[in-house]
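Take this structure, written in structure tokens, and hold onto it; I'll ask about it next.
This part shows chain A:
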Amino acid sequence: MSAAADTPLRRLAGDFVKSPSAVVAAIGLVLIVLAAVFAGAVAPQNPYDLAQIDIFDGSLPPGSTGFDGFHYLLGTDEQGRDMLSAIIYGLRISLSVSFISVSVAVLIGLVMGMLAAWRGGWVDSLIMRIVDIQLSFPALLVALLLLAALGKGVDKVILALIIVLWAYFARTVRGAALVEIRKDYITAARSQALPGWRILFGHLLPNVMPPVIVIATVQIANAISIEAALSFLGVGVPITEPSLGLLIANGFDYLLSGRYWISFYPGIALLLTLVCINVVGDQIRDILNPRMQR
Partner candidate 1 sequence: MTAPILSVNGLTTVFETRIGTLTAVNDVSFTVGPGEVLGLVGESGSGKTITGFSILGLIDRPGAIRAGEIWLKGTDLRKLAPDALRRLRGDRIAMIFQDPMMTLNPVLRIDTQLIETILAHRDVSRGRAREMAEAALAQVGIPSPAERLRAYPHELSGGMRQRVVIAAALMLEPDLIVADEPTTALDVTIQSQILFEMQKLMAARQTALIWITHDLTVVAGLAHRVAVMYAGRIVETGPVDDVLDRPAHPYTHGLIHSIPSATARGQRLAPIRGMTPSLIHLPEGCAFAPRCGRADAACGTAPAATDIAPGRWLRCHHPLEAGA
Partner candidate 2 sequence: MLAYLIRRLGQAALVMAVMATIVFFGLYTVGNPIDLLINPEDDLAAQEAAMRRLGLDQPIWVQFGHFVGGIFEGDLGTSFVHNRPALELILSRLPATLELVFFAMLLAVLIGVPLGMIAGLRPDAPSSKAIMAASILGFSIPNFWQGLMLIMLFAVYWGILPAGGRGDTVDVLGIPVSFLTWDGLKHLFLPALNLAIFKMSLVIRLARAGTAEVALQDYVKYARARGLSPSRVIGVHVLKNILIPVVTVLGLETGNAIAFAVVTETVFAWPGIGKLLIDSINLLDRPVVVAYLMLTVFMFVMINFLVDIGYSLLDPRVRIQARGR
């Protein structure tokens, strides 16, 4: 089992490098994630340490040099905050919100989806009816209304995203699990009278993972853009923990007076992140798609 386990992974990596654009996107994504994780070391300034911000450096265009000789590559916002640093810190919030919510949603989706497929009957009907109803509404709208009820906050955004996203995974997992359950290895495991949870997690789980991985990459991008939109609309993260979406929203007011950089560069960062994830996700999907393998 363990000897065979690394072969598909190696094959995956081998197929992946065949697409140059996917490799470039993957490298870009790794750099973006590293910058976000080590924001404190990478960013030239801590944008939330008031001691490092100089109000006299407010609204400087990109490439300006500040009052005390500090070079602002991407300019500053109205409070004199270095935009590059604000973007790197904002990236950290955007990425961690989406990563945490997708991870929890995957877990819930796996449990619910496998449960529905395994138990069938009314359990299946109930879970899938909830999933169907939820998926018939746009994720952004559901999240928006949830946050209208819950109020602002990073934790609340994460909660709203989990509630919105789990249904995608549950549906995918159930579909994959229903196919797998009919296969011989599950019948074999059942005939050994293994306990249900061991069949589910030991035998079924590894085999439903490929489609889950595909959906998860797409949904991380989805989560990032929903979070950004919510924050832009003013129901997302609070001003003390600004994500990229909130940075863009803050720059909105200055756009009309020509100070484009306050909105422009956070948007570019957001766009690059999403393009990298989508290109990588497309490639993973093409590799894992059983139809393409034939």
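Here is the rule we use: a residue touches a chain if its C-beta (ideal position, glycine included) is under 8 Å from a C-beta of that chain, and two chains touch if they have at least 3 such contacts; residues count from 1.
Picked so that all candidates are chains of the complex that A comes from, given by their letters.
Given the structure is predicted, the values throughout are model-derived calculations rather than measurements.
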Selected neighbour of chain A [touch, this complex] from 1 or 2: 2
Of chain A, residues touching candidate 2 in the complex: 133, 136-138, 140-141, 144-146, 148-151, 221, 225, 228-229, 232-235, 245, 248-249, 251-252, 255-256, 258, 260, 263-264, 267, 270-271, 274-275, 278-279, 282
